[in-house]
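A single protein chain has been omitted; all remaining protein chains appear in their positions.
Just so it is clear, A and B label the chains in written order, and each chain counts residues from 1 on its own.
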Amino acid sequence: MPVITLLTDYGLDDEFAGVCHGVIAGICPEARIIDITHGIPRQDVRAGAFTLARALPYLPIGVHVAIVDPGVGGARRGVALRLSDGRTLVGPDNGLLWPAAGVGGGVSDAVEISGSRWRLEPVSATFHGRDIFAPVAAALAAGHPLETAGEPIDPAGLQMLELPEPRVEEAALVASVVWVDRFGNAQLAARSADLRQPGWSAGGRLRIDSPTGESLTASPGRTFSDVEEGECVLLEDSAGHLALAINRDNVAERLGLRIGDEIRISPR
Amino acid sequence: MPVITLLTDYGLDDEFAGVCHGVIAGICPEARIIDITHGIPRQDVRAGAFTLARALPYLPIGVHVAIVDPGVGGARRGVALRLSDGRTLVGPDNGLLWPAAGVGGGVSDAVEISGSRWRLEPVSATFHGRDIFAPVAAALAAGHPLETAGEPIDPAGLQMLELPEPRVEEAALVASVVWVDRFGNAQLAARSADLRQPGWSAGGRLRIDSPTGESLTASPGRTFSDVEEGECVLLEDSAGHLALAINRDNVAERLGLRIGDEIRISPR
Partner (left out) sequence: MPVITLLTDYGLDDEFAGVCHGVIAGICPEARIIDITHGIPRQDVRAGAFTLARALPYLPIGVHVAIVDPGVGGARRGVALRLSDGRTLVGPDNGLLWPAAGVGGGVSDAVEISGSRWRLEPVSATFHGRDIFAPVAAALAAGHPLETAGEPIDPAGLQMLELPEPRVEEAALVASVVWVDRFGNAQLAARSADLRQPGWSAGGRLRIDSPTGESLTASPGRTFSDVEEGECVLLEDSAGHLALAINRDNVAERLGLRIGDEIRISPR
């Protein structure tokens, strides 16, 4: 059974995601459709890109559609990418697919699908999910070869996405918040190894400073309940990133953190 | 594979939509269920009606359940409607199904299902989605003929829904907001042709006045990025309606627009 996954910033209150399901079901009724999420913050290409990359290793090999597309109908291309691990990515060429392509071993073949024969006609200027991305994904899932979906393009010309990296600054580790989940846990663009700084004691308590001027003390830990209720833990999350959490409370709210903010971590 | 689609105002935080899936899966396990949306504003029959009509052309022919039902358990009837294009609509007879019936070519046969043999017993007074609409839809999707689902009724007696129409008033086009999407784009009850008023220059800039007293200047365009970031565009949306948007911002928030509001469009 072919698998198509969807990740968008459409939300679920409009009919947009449901209509994409409908279009796919009409073209490739045997496909199983998995909604990764439709809750990417509106037009936040980076947040969508990182979420897709986090999810991909746990999804069956399939056609993975991602749509966070503020430039829809404008100059940006629509693309379908065959990855080295056999997955196919479909979406706008605006960096959204870039980290996921890396997770899948890189792009082996790429086509531009803006004028694909598998499009729905007429193509609207504002809803390419319905008119281009969903029907092309369905045709690919139904077994049509990638080269039938559009014009071949050079993978080297695909839009890249700069990945945030942690840095050391005045004896502090500075890391970006890449995601805030429903529980208020803040995923950082940093790994456990980044905590091994000269002069920092392993497992020692840490001071966390947010850009809003708030600060608190965090203990390194494995899971939320390694600290008392209401206390802050810095742990390696399920995606292998450092993440900041408060046991049974919301650290993002407490520190006023949002995606893209930089926090400073230093020994207490 | 039979297709059943669901559109409701149940939201996704309660178990209501999931329970409808469960009831259907128990009766017609081979059906594919597509959630159009469960995010219709609470008890807003008109918003639900227009959303269903917008989505329908992109859904496979199937049984289409819609539930926005403030009168549940009261005098309003439950109905199943066979449309000329082969679709079946199931839901309350309160106008919700009316525009979709038109999209499907009109009603060829109608039955009242309030006392359907396919109901779940006992029938609750407050959750007909679970007890009447889902099981009747599942029975129809499983191949039971429409006439087994209830008592025949005259399609001419179905509850209609008045569709808002644009009007010209003091050299302005006045149009209702029929939907505000997640991006804050405001869909209007008007078409591009309505902009061709005597003395209006084609493609000229327009003044938009909201009922809250806010106003702004909009340029006609094809897509969001046809105007600079933060500027307003009046475009034909993916459903063929005029819609107001701000490139990378939220026009409904900016103008304080809600569904049902009337805006005035005039040459700048």
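Note that a contact is a pair of C-beta atoms (placed from the backbone, for glycine too) under 8 Å apart; a residue touches a chain by one contact, two chains touch by 3 or more.
What you see is a predicted model; the values in this text were computed from it and never measured.
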Absent-chain contact - pick from A:Ala55, A:Ala137 or A:Ile153: A:Ala55
Selected residue (touches chain absent from view) among B:Arg46, B:Arg130, B:His241 or B:Arg264: B:Arg130
Absent-chain contact - pick from A:Ile34, A:Val103 or A:Leu163: A:Ile34
Hidden partner interface residues of chain A, rising order: 1, 3, 5, 7, 12, 32, 34-40, 51, 54-55, 58-60, 179, 181-183, 222-226, 235-238, 247-248
Absent chain, residues of chain B that touch it: 9-19, 21-23, 25-26, 29-30, 42-43, 70-75, 124-127, 130-131
